[in-house]
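Note that one protein chain of the assembly has been removed; the remaining protein chains are unaltered in position.
Note that the chains are named A and B in the order they appear, and that numbering of residues resets to 1 at the start of each chain.
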Amino acid sequence: MRKMRLVRAAAACCLLGLLNGCWDSKDVDNRLMIGAMGLEKGSGSQIQVWMRFPLPKTAQKTEGKDFFAMSQPGITVADAMNRARYKLPKSLDATSTRALLLDDSMTKVSLKSYLEFAVRERSVPLDAVVAIVKGDMSRIFTSPNPTGELSGIYTKLFFEPYAGGIPRKNKTMLWEIYSKLYNPLQANLIPILSEGTQNSFELEGNAIYAKDRMAGVLNPDESLIYEIITHRFHDSEVKLMSRSDVKIVHNRTQVKTALSSGQPIIDVESWLIVTLVDSSQMNEMSEEEVLRELLEDLNVQAKSMFAKTQRAGADIFGFGNRYRSRLKPAQYEQWPEMFKMAKISMKFHIDLRNTGLEFLE
Amino acid sequence: MKKNPPSLTGYDMFSIQVLFFGASAGFIYPSLIVRSTTGAYWVPLVVWAAVALLSCLLYSKLLGRLQEGKLIDRLCQSAGIPAALIICLPQLIFIFGALVVMLRAYSELITMTMLPTTPITFLNGMLLAPGALALAGMMPIARAARVLYLISTLLSVCLMLIGFSDVKWTLGGPWLFTNGDFLMIRNFYSGSFIWMGFVFTALIGSYNPRISGRYRKSYIYALLLSFPMIAGFIYLPVMTFGRELTRHLTLPYISKMDSVYHYWVVFENLTALFVSVTMLYVLLVMALKLHALGESVKSLFPRANPIWIYGIVVLLVYASASALPSWRAVEGTIFYTLGLRLYALFGFPLLGLALLSVRERKRKVAS
Partner (left out) sequence: MPEILEAIHRLRAGSGSRSLFGMLRDAFGDSADYRTEAVGASGSEPVYICFLASLCSTQKLDLLLGSTGIGELSAKLSRYNGTSIGEADQPACEKAICNGSAVICTSLSENGLLVDLSETQQRGIGSPITESVLQGPMYAFNENLDANTALIRQQIRSPKLKMWETKVGELSQTRIAVFYCQGAADPDLLASLKERIGNIQADGIQDSGQLLRLLVSRKKLGLFPLAMSSERPDRSTADLLRGKMVIMVNGSPFALTVPAVYTDFWHSPEDNYVNPYVAYFLLSLRFLAMFMNLFLPALYIALTSVNVDVNRLEISLAASASREGVPYPVFVETFLMLLIIDFITEAGIRLPKTISSTVTMVGGVVLGQAIIQANIVSNLLVIIVAATAITNFIVIDYQMGLVQRILKYFIAIGATVAGLLGIMFCFACLVFYLSCLESFGAPYLTSLRRKGAIQP
């Protein structure tokens, strides 16, 4: 009996402990969740952090904006977020951030120090998409999104393969950027959006990063070759040519690497399955002509893309990773220089399909 | 009818060993291995697995000498309690240290990932549940292990399969290159703790030659099954983030879980799921360790009340885990208890074997 009473007393104590518990409990309606976050270079060493909070749609009010945007300067992102709390009635919650938009001005400074906060504190999820945005941050963040609201979600959908994402958009997540900043054998390629006239933004190209600075831009067509090489094809892509349009529906890429007396030799071979979408009725093209034009096109773009990346010494494709076993770990840091001298060749094999079948003959 | 003291079945031991790997390999271990070498990561794994296997064979040899009885009881009988105490003391301190580190590391992990403001002293209170289970005895632990094994390995395997997204095999290299540099790095030695599940099962339950064979076999099977899992804990982050970033991450696998995004995954934050599943492992393994510790103490001090023994052990572990000031201290403790671990791996079974064989010879001479 005495033991029973002891047990009960202990249980009561535990319950008392619970009373002052619930340290991390904060109800969802008392949080303001960041949907999209923007980083802009502020005055001096400061950084301007933009935040867009989607507001819940309550039954009572249907009018007005359903998001709230604010900006806050600070020395670091964490500092700015802390200061933003001075202004907010509810708890600031960055754990659901969907998109991180970097202003054009951020491309001129080192990214690493500004992105570190996310990994260090786990405040912003590592799977948020990142993009560089050209244009006025305040307009992008404060004006409603014409395609719908919930800016953060829509920015993410813009890139997601299951929604509006196409290979050329090159969806890049925060952890990818961060891991490539550390990896000497691979460089970053971050999508660039520019402020759009019809929608909030539109794809302009992809920024090549050498180490942690921007070193060039790939245009969307060149980005397509990048996608073909890195094999992240998840959707068909339309390729426009002078007199006919084709759709690339599937591809397979083989990369062969070798090292001959310090010079990397990289052979890329790609098999594309292509369907003919539209060919001009006016001047009928033969299959061979279509193929030849496509090949020419692809080769030109591949060449210019490799030239751009090699000039910058930015191995965005991760060819360097294939040399991990062949180089000594101490040599990894020299890879960008080696990449500049690398001999890269690219060969396309094209399989044109669906040429016989057309709904409109 | 007097029944034999209960012993674990092969499946029990197997599931306990797998749970042990799951509990210890997921959080600190990957960073220790990744930081220990610039060569292939599986080499240090295999080295330690081989060492552990050797030690396991030693233990099974020692346990095979027993005829129905607990190891420590038998040592006490054949050497007298004071001598047994001297032999067992480092072993007990080792278990104690392992308990403290596991509890503290796990609650630290929780504050780092899911409950940042909850005080660690409160989180350490989860020790109560394993304490109660340890007090309830060996068979409840075995039964709970079987259930949790089914549930948590299923979830772990699912998480690991999901973790294969965004994996680039080229990032894992070098695959074959090794220069033995890990032998000079302390992290390599710190990582030894994950292989030692068999030490704890040796201390509980009664053994005879047949059961010791089962003991050996169950560890080998568990090792075979868990090796891919442990390799996954290390290689998945490496193949996602690359070696360079992984070296800088305190908890690589957690960050890996953070990075996974799929449209069809219901939970946005797989880390939360992983940490929760790990809790199942950790709670059970702590119960196992507490039981091993409590049973050993009970054998050494047969007149003590088991409730008091377990109560004091739980309190001590709780106090020590709460007293560790920081994560660095945890890592330090892991390293500095290396001597104890080596003793537990080799010193203890060798000494035990020597003791038992000397005893046997004496008896033969006497008769």
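As a working rule, contacts are C-beta pairs under 8 Å (C-beta built on N, C-alpha and C of every residue); 3 or more make two chains touch, one makes a residue touch a chain.
Since the structure is predicted, the reported quantities are computational estimates derived from the model, not experimental observations.
**Q** Looking at B:Ala83, B:Val167, B:Met279 or B:Leu316, which makes contact with the chain not pictured?
**A** Missing-chain contact among the listed residues: B:Met279.
**Q** One chain isn't shown here. Among B:Ala50, B:Met139 or B:Val157, which residue touches it?
**A** B:Met139
**Q** Sort through B:Leu148, B:Ile234, B:Leu249 or B:Ala292 and give me the one touching the missing partner chain.
**A** Only one of B:Leu148, B:Ile234, B:Leu249 or B:Ala292 touches the chain omitted from view, namely B:Leu148.
**Q** For the full complex, which residue in B:Ala40, B:Leu57, B:Leu85 or B:Met114 touches the chain that was left out?
**A** Going through B:Ala40, B:Leu57, B:Leu85 or B:Met114 one by one, B:Met114 is the residue touching the chain not shown.
**Q** Which positions on chain A touch the chain that was left off?
**A** Considering the whole complex, chain A reaches the absent chain at 18, 21-22, 24-29, 31, 33, 35, 54, 56-60, 93, 95-96, 98, 125, 150, 152-153.
**Q** In terms of residues, what is the contact footprint of the unshown chain on chain B?
**A** Interface residues of chain B facing the absent chain: 110, 114-115, 118, 123, 126, 129-130, 132-133, 136-137, 139-141, 143-144, 146-148, 150, 267-269, 272-273, 275-277, 279-280, 283-284, 287.
As a working rule, only the chains that are shown with their structure count from here on.
**Q** Approximately how many whole Å separate the CA-defined centres of chain A and chain B?
**A** 40
**Q** Which bits of chain A are touching chain B when the two form their complex?
**A** 17, 21, 23-24, 95-96, 119, 122, 125-127, 160, 162, 173, 175, 178-186, 318, 321-322, 324-325, 329, 332
**Q** Quick check: in the complex, which residue numbers of chain B touch chain A?
**A** Against chain A, chain B makes touches at 38, 112-119, 122, 125, 168, 170-177, 240-245, 248-249, 255, 258-261, 263, 268-269, 271.
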